[in-house]
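Below is one structure. I have some questions about it.
With one protein chain withheld, the remaining protein chains of the complex are depicted in position.
Right, chain A next:
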Amino acid sequence: MTTAELMDYTEVVTRFDPVLGLEVHVELSTATKMFCGCANQFGGEPNTHVCPTCLGLPGSLPVLNALAVESAIRIGLALNCEIAPWCRFARKNYFYPDMPKNFQTSQYDEPIAFNGYLDVTLDDGEVVRVQIERAHMEEDTGKSLHVGGATGRIHGAEHSLLDYNRAGVPLIEIVTKTIEGTGERAPEVARAYVSTLRDLLKALDVSDVRMDQGSLRCDANVSLMERGAAEFGTRTETKNVNSLRSVERAVRYEMTRQAAILAGGGSILQETRHFEEASGTTRAGRRKETSEDYRYFPEPDLVPIAPSAEWVQELRGTLPELPAERRKRVQAEWSLTDLELRDLVNAGAIDLVAATADAGAPPAEARSWWMSYLSQQANTRGVELGALPITPGQVARVIALVADGSLTNKLARDVVDGVLNGEGEPDHVVETRGLKVVSDDSALYAAVDEALAANPDVATKIRDGKHAAAGAIVGAVMKTTKGQADAKRVRELILERCGA
């Protein structure tokens, strides 16, 4: 395989305008599959969540999952789409071993939701409105595992194993209109779009949105046009983009690859490409000899879907506060600057801070914990903030222990470390690690007296009214009590002993 020539990115965006189109597939987290009663579950022994319908056995028929329709409508509404008062499923016909019926039951020219938009905030606060063409329902395929051969692909494999557990899992495909005019920020816009969409779907509680498990998948269509050109260039469609970072890398890579070809007088092949996570490059999929004709026609085994206006209205009422609105509200309630809000958003901390506040902590304290100490811990561990093994409730408890004087800030960090180490609830960690503030004045008097005796010069200064000198004695006491004393109380006792 030859390495593709790439153009320097700065040159790419000086010479070309990128045009994007993003297709996102979301697996719904309904209890059962789209057209049968089989469990909709990730994992599981191969071919254990199957029945005549999702295996496409002769004579079997589909029955539509009403909850999937409900989720589709809610997604459509959250994306500011119109909801079709009448629509149908269609059959998309093509042969592939992981598709039991050799047609996919999907929606074609009658999607359930269409003509919407999603506002996407970039890292610097700029808002880009991405137009949504449609959101439609379809079923997922099974999975193939190609054994033997070097590539793990069907060609060259010795044999293939098929798992139909995923066959018939409900999917919503969300398709953008072409996204133009984003220039050098195109890769960032692509990532921010998928990220915003992911947050939105999470808030709707309709999907696990796990890109690593394939419950959210993105296909990125990229083309370039010469600056000032009137017509779009030829696009490629990149699949296998399995993380937010990959979305950005894949778009950027395609731009540099296509630009080099165009600059060299070549032309872009309209093709499907696969993103390679390790190298950050894309490679061509198998070339099709003929263009695919899916021979769509209305699915005769299902009746049309006609959501009543009342039902749609009712579902509109079930929409949770969406991430964008939530941010606006949180910013006002917590009196955040734009920058503070953006940091919070970028760190993925809004929900965590809000949940911590809901558990009783003052929002400012909660924000401080998540944005500083816990963020550092997440960085050290190389995980996302939300993946830390500590709950907002536990953080709120630690904050409460500080507030009532049971813990100092330093002790509180030790308690958090204990929780992160899996040592149990905060109170348990306090107990087992013996981290309680020493609040017994008699023990403190002894330590204070000892420290004053050891530092007679300082003691004299304090007695002479130089109260600031007490800091040195506080430090000494804290040292002997291994930080378990309340520094404020120690200071009070020192001044008392010195008669100041």
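Operating definition for what follows: a contact is a pair of C-beta atoms (placed from the backbone, for glycine too) under 8 Å apart; a residue touches a chain by one contact, two chains touch by 3 or more; residues count from 1.
Note that in this section contacts and distances are computed from a predicted model.
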UniProt name of the unshown chain, from "Glutamine transport system permease protein", "Amino acid/amide ABC transporter membrane protein 1 (HAAT family)", "Aminomethyltransferase" or "Glutamyl-tRNA(Gln) amidotransferase subunit A"? "Glutamyl-tRNA(Gln) amidotransferase subunit A"
Among the options A:A31, A:L61 or A:A403, which residue touches the chain absent from this view? A:L61
Which is it among A:L122, A:M225, A:L302 or A:V438 that touches the chain not included here? A:L302
Footprint of the hidden chain on chain A, which residues? 52, 55-64, 91, 93, 95, 97, 100-103, 154-155, 160, 162, 293, 295-297, 300-303
